[in-house]
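Note that one protein chain is taken out, while the other chains of the complex remain in position.
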Amino acid sequence: MSHQWGMAIDLDRCTGCEACVVACHAENNISTVGEEQAELRRAKHWIRVERYYEGEFPDVTVKFMPVFCQQCDAAPCEPVCPTFASYHTSEGLNGQVYNRCIGTRYCANACPYVVRYFNFYNPVWDKPLHLQLNPDVSVREVGVMEKCTFCVQRIKAGEIQAEAEKRELKDGAIQPACVQSCPTRAMVFGDLSDPESEVSRLAHSGRSTKLLGELGTRPKVNYLPRDSWHGNEIS
Amino acid sequence: MERRDFLKISAVAGATAALEGCGNPDHQLIRFVPEEDLLPGIATWKPSICTLCPAGCGLLVRVMQGEAEVIRNGQLGLLKMGLAKKLEGNPAHPINQGKLCPRGQAGLQVTYHPDRIKAPLARNGPRGSGQFREVSWDDAIKQLVSQLSDLQTVKPAGGLAIVTSPLRGQKKTIVSAFAAAFKNSMPMEFAFFDDGVLRAANGASFGHSLPPTVDLGQSNYVISFGADFLGTWNSPVAQSLAFGHMRKGRPGVRGKFVQFEPRISQTGASADEWIPVQPGAEGILALGLAHVIIAEKLRSASAAGHAGSLIEGWSQGLPDYAPEKIAAQTGVKSETITRIAREAAAHDPAVALIGDAATAQTNGLFNALAVNALNALLGSVGKPGGVTFSPSSNLKESNLSLQALASQINSGAAGVKVLLLYNANPVFGTPAAWGVRAALDKIPFIASFGSFIDDSSALADLILPDHSSLESWLDDAPVSGSAKTVVSVAPPAMNPLHNTRSMPDVLLGVAHQLGGDLARSLPWKTYDEAIQASFTALYKEKGSETAKDADEFWKTAQDQGGWWSSEEVKAVTAGGSSAASPKTAAPQFDGDPSEYRFHFLPFASQLFYDGSLAHLPWMQEAPDPLSTVMWGTWIEINPRTAEKLGVNQGDLVEVASQHGKLQAPALIAPGIAPDVVAMPVGQGHENFTRYASGRGANPISILSPVSVEGTGSLAWAATRVKLSRAGKGKLILFGGSLSEASPELKHR
Amino acid sequence: MPSPPVIYGLFADPESADRGMNALHRAEISSKKIVVMSAEPFDDYSFAKMDHHTPMPWIAATGGVVGGTCGFLLARLTQVAYPINTGGMPILAAWPTGIVTYELTMLGAVLTTVVTLLITTKLPNWKSKLYDEEVSNGKILIGVLDPSDAARAEIENRLRGAGAVKVKATNPHH
Partner (left out) sequence: MATKSAEQITIDLLRPLSGISGRWAFAVAILGGVVVAALSAFGYQIYAGLGVSGLRMPVFWGFYITNFVFWIGLSHAGTLISAILRLANATWRRPVTRCAEVITVFALSIGATFPLIHLGRPWLAFFLFPYPSERGIWPNIRSPLLWDFFAINTYLISSVTFLLLPMVPDFALVRDRAEGMKKKIYGVLALGWTGTPKQWHRLETAMHIMAIAVIPVAVSVHSIVSWDFAMAPVPMWHSTIFAPYFVAGAIFSGIAALILAMALLRKFLHLEEYLLPIHFENLGKLLLVMSLLWFYFVFAERLTAWYGNESSEMAVFWTTQHGSYSPLFWTMVCCNFLIPFPILAIKKLRTITGTAIASFTVVIGMWLERFLIIVPSLSHKYLTYSWGTYRPTWVEITITAGTFCAMALLYMIFSKIVPIISIWELKAGQHLKTQAVRLVVRSSEAGAD
């Protein structure tokens, strides 16, 4: 059976440092939109770290939660696209075919996580910033919807490499940019169809929850909520 | 680039098209013969070192073939060359073990920044006018040499000042040797977030004047006094890794993390318990904890040894620091103090950290010493799960502070003929009250090695642009973050894009032209020669199981990004110096509380660090972790305070200290004490590329020039301010809501 | 095509038109050869009661069936021709297929209706000479297509007798 790529995020480790956000920009040729557009809430952050304050001073706590495309199995974004620009790949990813996208933005409305980002203008890189562009990732033109791909270019590269070397893919051999960068190892990426994989272990640990699971979108990202401290064997 | 052009190209086919295409496709540039042979589309990974903060993380640079417009011997043309495409942590490197922080990720944009200085510049027009003209390297160096030779020959009416960021490795050797050769020279290292206080305290308490290396990973109980150790303090990536391990890396064991600070920082946000404390009362609080531990016989006072002996009344069990006595002063309930103390004592190993604002009070040194004593009492010094000191060589600190130099120049006491600036932006990074700007104007000749025109190098007479870190040889000897001895080295990851030269090479060149002792004291022709020499020495000193000779040692070091000791070295706590410890426990604040009602708390920006990264578009557009502010700055105010002041979210607020005022939009958030207002350092550059110039305000500018008692460091958290609404402001937030529960529901 | 010779009378009102009609019937002129034209439908007068039998509703229904079949096939075949999984839905999604089928059913019915109308009424037909603009002034035209020369006179008399305000004849011989 083909891989089912998924992720687990341990919010007990996540410190909201944003390394994943910048790593994603660097890996996926996400253009910066500049101050005016950012003010119009058109900044594109395929992965964003949601921050929620709870309580009032002095009893304040803060929650961080990285949110990005959940690669749902029953993805609301897919069926509503009239041109099959968003569709389901055999490896369980929510594919987004930029060349097919005509920009109805229906998928973005249907997505309950609001993790799809729209190119309101053509991307611009002030020379020579364009030299940083990753040749493995296509650049999206105006009017096209884009979103987290689980770094599909890295997944494909890994699979092709493994195939060329006639070997099984090792668990953890493939790492999306965010996972690769995460300083606290809060994010784990892997094959959910392999019960031995680290991500499966975490996904089936008692702590695992799904974001907005009640909507029945069957996301492939598992969140492990922050733990509370209750001493340890010493006490 | 024309949007239309881009559309055509990007529409044609994906990124490879974009790669060549981003430029105007039909320009008729000549094509140079490639300098290296690369396979198109095949990525190679080259080790490098992150130079954006003192942590010194190891990098792997993804290099792929691309086509760049470059200048080769005066001729602009297209060159197929290896281009850095992505920075990732070097998994082999002991400090960051393959991980990277957001700033490190964005390092790529330093190299490709559109406003990088592309060739040597000579001032062209009045100083500060920002008018420069390109000159050849020969002319530029000739100018510098003539200026310096004057200093050597002519009886100097003034000397040579060299202001750099804190340097390490051979860069430091070269700069200090260079400076030493001049009769009247003042080399000094400057950074706004300097660790001088910690070094002083650790030197006094433990005999290591170094920032600590905290073994969080093994710790069961972590108490942090204001240290933003998961964001910007000390070695954040190493500490984040360890933090993750402490939380979830050990089956069945999950350490607790308590953060004491007046404003919830990104680090505090991850705490199990965040406890607000009065600014400057951290030391008192630490001693309060110590008091409980001693009083309840959880540890014996003597366990603290020398570190304890530095604290007045330690041997008597700190009678003045009983929780109920200090509750009011610290703003922490006495029962809380008692509870935390008991928990800490019960969960061995427990460790305490202090940093950032807590050490930037007038009593910062006292606070640090108190925390050191607490650590010693908890028995966590030099132990797993505690504080250790990486055995890297203690580098002597320059004793002259920039503040002193500035005042001497302004008063005419000291004359400085020539100033060399490297990787430091004193005009931005010092309080206006220090008068650095005025002092610079008095200096006849300023040369900068900067890659960008910033607030300081705008005043330079000569700019000798350095390579970007990816284009030059690098070496480093991190002083914190790993218990192993680490000496990093990296050859250039890619060829230079512009007509630049690495600073050490320029200094060496100048030295040889000047000749004499200077030339003798710097025997190497180039920087990499110098680095190799240091590694040869290292081989002689440490030897190696793998490498059979110095050359192989040198080779392997280059391949893996440096050399590190295989086993962790336990730092021995050498008694420490009996430096006179400050008696005054209480912090002093600049400004009359009745008029200046609020503590002003600047803090390091997770994205801009000390402002040196404000020029990177990725950093500007990434939302701040807590405020989610993009492309701007803010002044953080407690909701109740804001209500009293009649200030709403986004309103422009005027912040006035005794030494200046600034304006910034208000961000109303619950995680800050009502009598404290906080502001991130980083924005407010007068002059720092198209992305940062004139954006936001610089909190440093209004700080009062008081310094931490017993050190030369600026007490940057000791200023009081008053607030007033100044109209409607602009606050660009990425986050739509502060809290998870929808505010709409309050209508029910 | 040269229009056939015709004799017709113009009647001012439906009642006289009715009389004219009956007069022609009494002259045993087959209703095949009788032509009537009016500016409005006079459903409740005998002269307008010619050929009221049409299968149009049935044709429309058939058209609906055809359209529906096309719709169903379009939906069905394209889903098979380009089978892509979206949102965990089946490749052959029943409900959407139903919607497309329904819409094209209606479209089929409407289009066939229009086509049937045009064909059965021989429209468009810009050539026909057989017309009198008096019709659109409210006159009702009743006439006989190429009458035998013998009958011509009698027809004219009968039309006049019935109260035709005017009787006209187109002569084949010139």
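By letter and in written order, the chains are A, B and C; residue numbering begins at 1 in each of them.
Following the convention adopted for this analysis, a residue touches a chain if its C-beta (ideal position, glycine included) is under 8 Å from a C-beta of that chain, and two chains touch if they have at least 3 such contacts.
For clarity, every value in this text was computed on a predicted model and none was experimentally measured.
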Using the touch definition given at the top, which of the shown chains does the missing chain touch? A, B, C
Out of C:Val6, C:Ile29, C:Ala60 or C:Ile155, the sole contact with the unshown chain comes from C:Ala60
Which of A:Met7, A:Ala23, A:Cys101 or A:Leu202 touches the missing chain? It is A:Cys101
Counting contacts across the full complex, list the positions on chain C that touch the omitted chain. 14, 35-44, 47-52, 54, 56-57, 60, 64, 71, 74-75, 78-79, 81-82, 84, 86-87, 89, 93, 96-97, 99-100, 102-104, 106-107, 109-111, 113-114, 116-118, 120-121, 123-128, 130-131, 133, 135-138
For chain A, which residues reach the chain that was dropped from this view? 37, 40-42, 48, 50-52, 67, 76, 79-84, 100-106, 108-110, 112-114, 117-122, 141-145, 212, 215, 217
So that we can see where the missing chain sits, which residues of chain B does it touch? 735-737, 739-745, 747-748
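Just so it is clear, only the chains that are shown with their structure count from here on.
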Could you draw the chains as nodes, link the ones that touch, and say if you get a line, ring, star, complete or other? line
CA centroid of chain A to CA centroid of chain C, Å: 66
Just give me the whole-number Å value for how far the CA centre of chain B lies from that of chain C. 91
At least two partner chains per residue is the criterion; list those residues in chain B. none
Could you tell me which residues belong to chain A and also touch two or more other chains? none
Going by the contact rule set out above, which residues of chain C touch chain A in the complex? 82, 84-89
Would you mind writing out the residues of chain B in touch with chain A in their complex? 1, 3, 6-7, 10-11, 13-16, 18-19, 22-23, 41, 64, 66, 68-69, 83-89, 96, 98-102, 104-106, 108-109, 112-114, 220, 230-231, 236-237, 240-241, 243-244, 247-248, 252-256, 264, 266-270, 272-276, 343, 346-348, 497, 606-607, 617-623, 625-626, 628, 630-632, 638-640, 669-674, 690, 730, 732, 734-735, 737-740
Could you please specify the touching residues of chain A with respect to chain B in the complex? 10, 12-19, 21-23, 25-27, 29, 32-35, 38-39, 41, 43, 45, 48-58, 60-64, 121-142, 177, 180-186, 227-229, 231-235
